[in-house]
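Working notes, beginning with the structure itself.
The complex appears here without one of its protein chains, the remainder shown in place.
Presenting chain A:
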Amino acid sequence: MGRFVARRLLQMIPVFIGTTLLIFLMVYSLPGDPVKALFGSKAADPATVERLRHEFGLDKPLLEQYWNYLTGLFQGDFGKSFTGRPVADLMADAFPVTIRLALLAFGIELVLGISLGMLTGLKRGKLVDQLVLVLTLIVVSIPVFVIGFLTQFALGMKWKLITPTVQDSMDVGQLMVPAAVLAALSLAYVTRLTRTTVVENLRADFMRTAVAKGLPRRRVIGVHLMRNSLIPVVTFLGTDLGMLMGGAIVTEGIFNVQGVGNTLYRAIQTSEGPTVVGIVTVLVLVYLVSSLVVDLLYAVLDPRIRYA
């Protein structure tokens, strides 16, 4: 187990370097000159442009810029944005908000998704099952931004149950609605995935054995059925956490939540290399760590899966 974890952690290094380099290259190949763009419609003043370019290190060859960025990164320096603010500060503002939002959404889809999935799986073909199937189908087929705008319009403008946008991004209560919107799509997937595996496992040999042994129903469902059914669901949830963090762009925009999505969107618009690379790097790490956790969870859920 320890060796497995060590090997996985080592594998992260090339992945990490590869992704940052790729993002770096992509950001710098965006059309337009970010420094000249600072001048708006006015012609850029060459002396000022030259100095700013030097200040941001943009006058060096791309690979040297990348090398400088990488070495800075290992010293904990994420570089600075065009506003002169350290990118680390920008991220320190944005990540706590998005982590809250993502965890809320994650919690919603975990609890609701698995319970709805179990419910519909056990009551296959019944009215509840049909109803949830139709509902999830609707959610899956509507884009997130439509759900977002509809929710905002209905709850915020029409019935005035909530304020149309989030006034304080750190307030968990206000983040509930955007989190629900963010969770909607994955919630539907989790429900369907859980339902399918539950239905499959209900016919499995070990279930028949468990029932035949006369185990109480609670134990049959709670330990034997759930534990086996959750493996694919956990895989999905693991990668989904990374998705939620990155996918918050749309939801954060609609509800004016000042998180990572909004920061990233702005940084891409202004071709702010260090900011984009910094945020995406952290997102990549979130992905890597959550997939490692998923792999480790397999062993917990199914003792037959062993890591050497």
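Going forward, a residue touches a chain if its C-beta (ideal position, glycine included) is under 8 Å from a C-beta of that chain, and two chains touch if they have at least 3 such contacts; residues count from 1.
Note that in this section contacts and distances are computed from a predicted model.
Asker: Tell me the UniProt name of the left-out chain, picking from "Elongation factor P", "Ferredoxin oxidoreductase", "Peptide ABC transporter substrate-binding protein" or "Hydrogenase".
Answerer: Matching "Elongation factor P", "Ferredoxin oxidoreductase", "Peptide ABC transporter substrate-binding protein" or "Hydrogenase" to the record, the invisible chain is "Peptide ABC transporter substrate-binding protein".
Asker: So which of A:F95, A:Y189, A:F255 or A:Y298 would be touching the chain we can't see?
Answerer: Answer from the full complex: A:F255 touches the omitted chain.
Asker: Touching the left-out chain: which of A:Q11, A:T83, A:S115 or A:Q130?
Answerer: Checking each option in A:Q11, A:T83, A:S115 or A:Q130, the one touching the absent chain turns out to be A:T83.
Asker: Could you pull out which residues of chain A are in touch with the chain that's been left out?
Answerer: Looking at chain A, the ones touching the missing chain are residues 31-34, 36-48, 50-52, 55, 82-85, 89-90, 93-94, 152-153, 156-157, 160, 163-165, 167, 169, 252-256, 258, 262-263, 265-266, 269-271.
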